[in-house]
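Omission of a single protein chain aside, the complex is shown with its protein chains in their original locations.
The block that comes next holds subunit A.
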Amino acid sequence: MAGTLWRPILFTENAVSDRPNDLSLEKFRRMVRIREFETVAEAIHAAGEVPGALHTYTGQEATGVGACIALRSDDYMVGNHRSHGHPIAKGAKLRPLMAELLGKVTGVCKGKGGSMHLSDFSVGSLGETSIVGSGIPVAAGAALGAKLQRNGRVSLCFFGDGASNEGAFHEGLNLAAVWKLPAIFLCENNGYAVSTPVSGSMAIVNIADRGRAYGIPSAIVDGQDVDAVEEAVAAAVDRARAGGGPTLLESKTYRYADHAVNMGRLTLNRGPEVEVWRKRDPILMYRARLLEGGIAASVLNAIVEEVKLEVQDALAFARESAYPSQLEAFDDVFVERLPIPAWLSEDII
(Lines give C-alpha, C1' and ligand atoms only; values in the text may rest on other atoms or scores of the structure.)
Protein backbone atom coordinates (compact mmCIF):
# COMPACT_ATOMS: atom_id res chain seq x y z
CA MET A 1 0.00 0.00 0.00
CA ALA A 2 1.39 3.34 -1.04
CA GLY A 3 1.00 6.71 0.65
CA THR A 4 4.28 7.98 1.92
CA LEU A 5 3.06 11.26 3.37
CA TRP A 6 0.99 9.81 6.16
CA ARG A 7 2.37 9.00 9.56
CA PRO A 8 0.34 7.14 12.17
CA ILE A 9 -0.35 9.07 15.34
CA LEU A 10 1.52 7.56 18.27
CA PHE A 11 -0.60 7.39 21.33
CA THR A 12 1.71 6.22 24.03
CA GLU A 13 4.79 8.41 24.15
CA ASN A 14 3.34 11.02 26.50
CA ALA A 15 0.96 8.97 28.54
CA VAL A 16 1.70 9.09 32.24
CA SER A 17 0.50 5.54 32.76
CA ASP A 18 -1.49 3.01 30.84
CA ARG A 19 -4.14 1.15 32.86
CA PRO A 20 -2.07 1.12 36.04
CA ASN A 21 -2.33 -1.88 38.30
CA ASP A 22 -3.66 -0.02 41.28
CA LEU A 23 -6.58 1.64 39.59
CA SER A 24 -8.24 2.98 42.70
CA LEU A 25 -5.27 5.05 43.72
CA GLU A 26 -4.77 6.17 40.14
CA LYS A 27 -8.37 7.35 39.96
CA PHE A 28 -7.86 9.28 43.17
CA ARG A 29 -4.62 10.73 41.86
CA ARG A 30 -6.10 11.90 38.59
CA MET A 31 -9.09 13.52 40.27
CA VAL A 32 -6.81 15.34 42.68
CA ARG A 33 -4.59 16.32 39.75
CA ILE A 34 -7.52 17.97 38.01
CA ARG A 35 -8.66 19.73 41.18
CA GLU A 36 -5.19 21.05 41.91
CA PHE A 37 -4.58 22.08 38.31
CA GLU A 38 -7.84 24.03 38.32
CA THR A 39 -7.10 25.65 41.66
CA VAL A 40 -3.78 26.90 40.35
CA ALA A 41 -5.27 27.86 36.99
CA GLU A 42 -7.88 30.03 38.69
CA ALA A 43 -5.25 31.66 40.86
CA ILE A 44 -2.95 32.54 37.99
CA HIS A 45 -5.91 33.69 35.92
CA ALA A 46 -6.91 36.02 38.74
CA ALA A 47 -3.32 37.25 38.84
CA GLY A 48 -3.55 38.16 35.17
CA GLU A 49 -1.20 35.48 33.89
CA VAL A 50 -3.73 33.59 31.76
CA PRO A 51 -5.12 35.39 28.72
CA GLY A 52 -8.68 34.69 27.60
CA ALA A 53 -11.46 32.68 29.13
CA LEU A 54 -11.13 29.92 31.72
CA HIS A 55 -13.81 27.26 32.18
CA THR A 56 -12.99 25.09 35.16
CA TYR A 57 -13.81 21.43 35.60
CA THR A 58 -13.94 21.56 39.38
CA GLY A 59 -16.77 19.35 40.64
CA GLN A 60 -16.88 17.21 37.51
CA GLU A 61 -13.67 15.26 38.13
CA ALA A 62 -15.32 11.88 38.67
CA THR A 63 -16.92 11.98 35.25
CA GLY A 64 -13.72 12.60 33.33
CA VAL A 65 -11.61 10.23 35.36
CA GLY A 66 -14.19 7.45 35.63
CA ALA A 67 -14.66 7.58 31.86
CA CYS A 68 -11.02 7.71 30.87
CA ILE A 69 -9.94 5.01 33.29
CA ALA A 70 -12.32 2.70 31.44
CA LEU A 71 -10.56 3.44 28.15
CA ARG A 72 -7.29 2.14 26.77
CA SER A 73 -4.62 4.75 26.22
CA ASP A 74 -4.98 4.38 22.45
CA ASP A 75 -8.74 4.85 22.47
CA TYR A 76 -9.94 8.12 21.03
CA MET A 77 -11.49 10.96 22.95
CA VAL A 78 -13.07 14.28 21.92
CA GLY A 79 -14.00 17.00 24.38
CA ASN A 80 -15.24 20.56 24.64
CA HIS A 81 -14.46 24.08 25.86
CA ARG A 82 -14.39 22.86 29.48
CA SER A 83 -11.26 21.14 28.37
CA HIS A 84 -8.78 20.91 31.24
CA GLY A 85 -10.16 17.84 32.96
CA HIS A 86 -10.33 15.58 29.93
CA PRO A 87 -6.63 15.29 29.05
CA ILE A 88 -5.61 15.05 32.69
CA ALA A 89 -8.18 12.31 33.18
CA LYS A 90 -6.74 10.45 30.20
CA GLY A 91 -3.23 10.65 31.63
CA ALA A 92 -1.67 13.61 29.84
CA LYS A 93 1.43 15.27 31.25
CA LEU A 94 0.77 18.56 33.01
CA ARG A 95 3.65 20.70 31.76
CA PRO A 96 2.38 21.18 28.18
CA LEU A 97 -1.14 21.78 29.47
CA MET A 98 -0.10 24.53 31.87
CA ALA A 99 2.19 26.09 29.29
CA GLU A 100 -0.74 26.21 26.86
CA LEU A 101 -2.77 28.20 29.38
CA LEU A 102 -0.05 30.83 29.34
CA GLY A 103 0.18 30.84 25.54
CA LYS A 104 3.72 29.47 25.46
CA VAL A 105 5.39 27.65 22.58
CA THR A 106 5.91 24.60 24.79
CA GLY A 107 2.16 24.34 25.22
CA VAL A 108 0.39 21.26 23.99
CA CYS A 109 -0.97 23.31 21.06
CA LYS A 110 2.15 25.50 20.77
CA GLY A 111 0.17 28.36 22.24
CA LYS A 112 -2.46 28.40 19.49
CA GLY A 113 -5.31 26.77 21.37
CA GLY A 114 -5.34 28.01 24.96
CA SER A 115 -7.62 27.08 27.82
CA MET A 116 -10.61 25.99 25.75
CA HIS A 117 -8.54 23.61 23.61
CA LEU A 118 -6.27 21.54 25.85
CA SER A 119 -6.16 18.61 23.50
CA ASP A 120 -3.25 16.20 23.77
CA PHE A 121 -3.20 13.89 20.77
CA SER A 122 -0.50 11.75 22.38
CA VAL A 123 -3.09 10.38 24.82
CA GLY A 124 -5.68 9.73 22.12
CA SER A 125 -7.41 13.08 22.08
CA LEU A 126 -8.75 14.30 18.74
CA GLY A 127 -9.68 17.75 19.90
CA GLU A 128 -11.26 19.80 22.64
CA THR A 129 -13.51 21.97 20.54
CA SER A 130 -15.12 25.16 21.75
CA ILE A 131 -17.99 25.37 19.30
CA VAL A 132 -20.69 23.74 21.35
CA GLY A 133 -21.64 20.30 20.03
CA SER A 134 -19.11 20.32 17.22
CA GLY A 135 -17.03 17.46 18.62
CA ILE A 136 -19.86 14.96 18.39
CA PRO A 137 -19.71 14.27 14.62
CA VAL A 138 -15.91 14.17 14.89
CA ALA A 139 -16.10 11.48 17.56
CA ALA A 140 -18.51 9.52 15.38
CA GLY A 141 -16.04 9.87 12.53
CA ALA A 142 -13.15 8.60 14.64
CA ALA A 143 -15.28 5.60 15.51
CA LEU A 144 -15.95 5.12 11.81
CA GLY A 145 -12.21 5.30 11.15
CA ALA A 146 -11.57 2.74 13.90
CA LYS A 147 -14.19 0.45 12.42
CA LEU A 148 -12.84 0.76 8.87
CA GLN A 149 -9.30 0.08 10.06
CA ARG A 150 -10.44 -2.69 12.39
CA ASN A 151 -8.03 -1.38 15.01
CA GLY A 152 -10.26 -2.31 17.94
CA ARG A 153 -10.36 1.20 19.33
CA VAL A 154 -13.39 3.05 20.60
CA SER A 155 -14.16 6.73 20.52
CA LEU A 156 -15.56 8.62 23.50
CA CYS A 157 -17.08 12.08 23.29
CA PHE A 158 -17.55 14.41 26.24
CA PHE A 159 -20.14 17.14 25.78
CA GLY A 160 -22.44 19.21 27.95
CA ASP A 161 -26.15 19.25 28.57
CA GLY A 162 -26.36 22.37 26.43
CA ALA A 163 -24.65 20.65 23.53
CA SER A 164 -27.38 18.04 23.39
CA ASN A 165 -29.63 20.71 21.88
CA GLU A 166 -27.36 21.23 18.91
CA GLY A 167 -28.11 19.57 15.58
CA ALA A 168 -24.61 18.13 15.62
CA PHE A 169 -25.57 15.98 18.62
CA HIS A 170 -28.57 14.54 16.83
CA GLU A 171 -26.73 14.01 13.55
CA GLY A 172 -23.72 12.46 15.24
CA LEU A 173 -25.81 10.04 17.31
CA ASN A 174 -27.92 9.02 14.35
CA LEU A 175 -24.85 8.34 12.21
CA ALA A 176 -23.21 6.30 14.96
CA ALA A 177 -26.40 4.30 15.42
CA VAL A 178 -27.08 3.60 11.77
CA TRP A 179 -23.46 2.59 11.16
CA LYS A 180 -23.16 0.76 14.52
CA LEU A 181 -20.01 2.63 15.38
CA PRO A 182 -17.82 1.93 18.42
CA ALA A 183 -18.65 5.24 20.09
CA ILE A 184 -19.57 6.35 23.59
CA PHE A 185 -21.39 9.66 23.89
CA LEU A 186 -20.95 10.89 27.44
CA CYS A 187 -23.03 13.90 28.37
CA GLU A 188 -21.68 15.80 31.35
CA ASN A 189 -24.94 17.23 32.60
CA ASN A 190 -23.78 19.85 35.06
CA GLY A 191 -27.21 21.42 35.24
CA TYR A 192 -26.52 24.53 33.20
CA ALA A 193 -25.46 25.93 29.88
CA VAL A 194 -23.98 29.26 30.95
CA SER A 195 -27.01 30.69 32.79
CA THR A 196 -29.68 28.44 31.33
CA PRO A 197 -30.79 25.50 33.45
CA VAL A 198 -31.55 22.25 31.67
CA SER A 199 -35.26 22.77 32.38
CA GLY A 200 -35.07 25.96 30.34
CA SER A 201 -33.70 24.29 27.24
CA MET A 202 -35.54 21.01 26.94
CA ALA A 203 -38.99 19.70 27.75
CA ILE A 204 -37.80 16.35 29.06
CA VAL A 205 -35.85 15.73 32.25
CA ASN A 206 -33.16 13.33 31.12
CA ILE A 207 -30.82 13.73 28.19
CA ALA A 208 -30.36 9.96 28.24
CA ASP A 209 -33.93 9.64 26.96
CA ARG A 210 -32.80 11.09 23.67
CA GLY A 211 -30.89 7.90 22.92
CA ARG A 212 -34.11 6.00 22.36
CA ALA A 213 -34.98 8.21 19.40
CA TYR A 214 -31.90 6.86 17.62
CA GLY A 215 -32.09 3.29 18.83
CA ILE A 216 -29.07 3.86 21.06
CA PRO A 217 -28.97 2.21 24.49
CA SER A 218 -28.55 4.81 27.17
CA ALA A 219 -28.07 5.09 30.90
CA ILE A 220 -27.93 7.69 33.63
CA VAL A 221 -25.00 7.56 35.98
CA ASP A 222 -24.10 9.30 39.23
CA GLY A 223 -21.46 11.68 38.00
CA GLN A 224 -20.04 12.27 41.47
CA ASP A 225 -19.11 8.61 41.87
CA VAL A 226 -15.99 7.75 39.94
CA ASP A 227 -16.56 4.00 40.28
CA ALA A 228 -20.10 4.30 38.95
CA VAL A 229 -18.94 6.30 35.94
CA GLU A 230 -16.15 3.82 35.28
CA GLU A 231 -18.54 0.90 35.44
CA ALA A 232 -21.03 2.48 33.07
CA VAL A 233 -18.39 3.53 30.58
CA ALA A 234 -16.66 0.15 30.78
CA ALA A 235 -19.92 -1.55 29.87
CA ALA A 236 -20.38 0.83 26.94
CA VAL A 237 -16.80 0.25 25.84
CA ASP A 238 -17.28 -3.50 25.97
CA ARG A 239 -20.39 -3.25 23.84
CA ALA A 240 -18.62 -0.96 21.37
CA ARG A 241 -15.59 -3.21 21.04
CA ALA A 242 -17.80 -6.23 20.56
CA GLY A 243 -19.48 -4.56 17.59
CA GLY A 244 -22.65 -3.68 19.49
CA GLY A 245 -22.59 -0.02 18.47
CA PRO A 246 -22.80 3.23 20.41
CA THR A 247 -24.08 4.12 23.86
CA LEU A 248 -25.39 7.39 25.25
CA LEU A 249 -24.51 8.01 28.88
CA GLU A 250 -25.70 10.92 30.96
CA SER A 251 -23.59 11.78 33.93
CA LYS A 252 -25.45 13.90 36.46
CA THR A 253 -22.82 16.22 37.82
CA TYR A 254 -22.22 19.82 38.80
CA ARG A 255 -19.77 22.63 38.30
CA TYR A 256 -19.04 24.62 41.43
CA ALA A 257 -17.70 27.72 39.75
CA ASP A 258 -19.31 30.14 37.37
CA HIS A 259 -19.62 29.06 33.74
CA ALA A 260 -16.24 30.65 33.22
CA VAL A 261 -14.01 32.79 35.39
CA ASN A 262 -15.36 36.32 35.70
CA MET A 263 -18.73 35.31 34.34
CA GLY A 264 -20.59 35.51 37.63
CA ARG A 265 -23.09 37.89 36.14
CA LEU A 266 -24.11 35.12 33.78
CA THR A 267 -24.72 32.69 36.61
CA LEU A 268 -28.13 32.49 38.20
CA ASN A 269 -28.16 32.74 41.94
CA ARG A 270 -27.92 29.06 42.63
CA GLY A 271 -28.63 29.51 46.36
CA PRO A 272 -27.86 26.57 48.62
CA GLU A 273 -27.58 24.27 45.61
CA VAL A 274 -23.81 24.58 45.41
CA GLU A 275 -23.39 23.55 49.04
CA VAL A 276 -25.70 20.58 48.56
CA TRP A 277 -23.54 19.38 45.68
CA ARG A 278 -20.35 20.02 47.58
CA LYS A 279 -21.51 17.50 50.16
CA ARG A 280 -21.30 14.96 47.37
CA ASP A 281 -17.92 16.15 46.20
CA PRO A 282 -16.38 13.44 44.00
CA ILE A 283 -12.97 13.57 45.66
CA LEU A 284 -14.28 13.62 49.22
CA MET A 285 -16.65 10.78 48.46
CA TYR A 286 -13.93 8.69 46.90
CA ARG A 287 -11.50 9.43 49.66
CA ALA A 288 -14.01 8.20 52.21
CA ARG A 289 -14.56 5.05 50.18
CA LEU A 290 -10.83 4.35 49.95
CA LEU A 291 -10.35 4.90 53.69
CA GLU A 292 -13.24 2.57 54.36
CA GLY A 293 -11.61 0.01 52.12
CA GLY A 294 -8.51 0.07 54.29
CA ILE A 295 -6.25 2.51 52.45
CA ALA A 296 -4.26 4.53 54.94
CA ALA A 297 -4.88 8.27 55.08
CA SER A 298 -1.15 8.80 54.85
CA VAL A 299 -1.12 7.16 51.42
CA LEU A 300 -3.81 9.49 50.16
CA ASN A 301 -2.21 12.53 51.72
CA ALA A 302 1.07 11.64 50.09
CA ILE A 303 -0.64 11.52 46.72
CA VAL A 304 -2.10 14.96 47.30
CA GLU A 305 1.34 16.32 48.18
CA GLU A 306 2.92 14.70 45.12
CA VAL A 307 0.27 16.17 42.88
CA LYS A 308 0.78 19.63 44.34
CA LEU A 309 4.47 19.43 43.51
CA GLU A 310 3.67 18.18 40.05
CA VAL A 311 1.35 21.12 39.38
CA GLN A 312 3.90 23.56 40.76
CA ASP A 313 6.53 22.01 38.51
CA ALA A 314 4.19 22.44 35.54
CA LEU A 315 3.61 26.06 36.48
CA ALA A 316 7.31 26.79 36.82
CA PHE A 317 7.92 25.14 33.45
CA ALA A 318 5.13 27.17 31.85
CA ARG A 319 6.43 30.41 33.32
CA GLU A 320 9.98 29.75 32.17
CA SER A 321 8.92 28.80 28.66
CA ALA A 322 9.16 31.16 25.75
CA TYR A 323 6.29 32.62 23.79
CA PRO A 324 5.96 31.39 20.22
CA SER A 325 7.70 33.37 17.52
CA GLN A 326 5.48 35.36 15.18
CA LEU A 327 6.26 32.79 12.49
CA GLU A 328 4.24 30.23 14.46
CA ALA A 329 1.05 32.06 13.44
CA PHE A 330 1.62 30.82 9.90
CA ASP A 331 2.45 27.24 10.74
CA ASP A 332 -0.12 24.43 10.94
CA VAL A 333 -2.70 26.15 8.74
CA PHE A 334 -1.63 23.51 6.26
CA VAL A 335 0.99 20.80 6.58
CA GLU A 336 3.35 23.14 4.78
CA ARG A 337 3.96 26.53 6.45
CA LEU A 338 2.24 29.49 4.81
CA PRO A 339 4.32 32.30 3.34
CA ILE A 340 4.67 35.26 5.69
CA PRO A 341 3.15 38.51 4.38
CA ALA A 342 5.79 41.05 3.42
CA TRP A 343 4.53 43.73 5.83
CA LEU A 344 4.90 41.35 8.72
CA SER A 345 8.21 39.79 7.79
CA GLU A 346 9.84 43.24 7.86
CA ASP A 347 8.76 43.55 11.48
CA ILE A 348 9.92 40.21 12.70
CA ILE A 349 13.28 39.76 11.02
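In the analysis below, a contact is a pair of C-beta atoms (placed from the backbone, for glycine too) under 8 Å apart; a residue touches a chain by one contact, two chains touch by 3 or more; residues count from 1.
Keep this in mind: contacts and distances are computed from a predicted model.
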Which of "ATP-binding cassette domain-containing protein", "NitT/TauT family transport system permease protein", "Sarcosine oxidase, gamma subunit family" or "TPP-dependent acetoin dehydrogenase complex, E1 protein subunit beta" matches, in UniProt, the chain that is not displayed: "TPP-dependent acetoin dehydrogenase complex, E1 protein subunit beta"
Selected from A:E171, A:D209 or A:D227 as touching the chain missing from the view: A:E171
Contact residue for the chain not shown (choose from A:V65, A:V78 or A:L156): A:V78
Which listed residue, A:V50, A:L102 or A:A140, touches the chain dropped from view? A:A140
For subunit A, which residues touch the unseen chain? 1-3, 5-9, 76, 78, 107-113, 117, 119-122, 126-127, 129, 131, 134, 136-146, 148-149, 153, 155, 167-168, 171-172, 174-175, 178-179, 331-335, 338
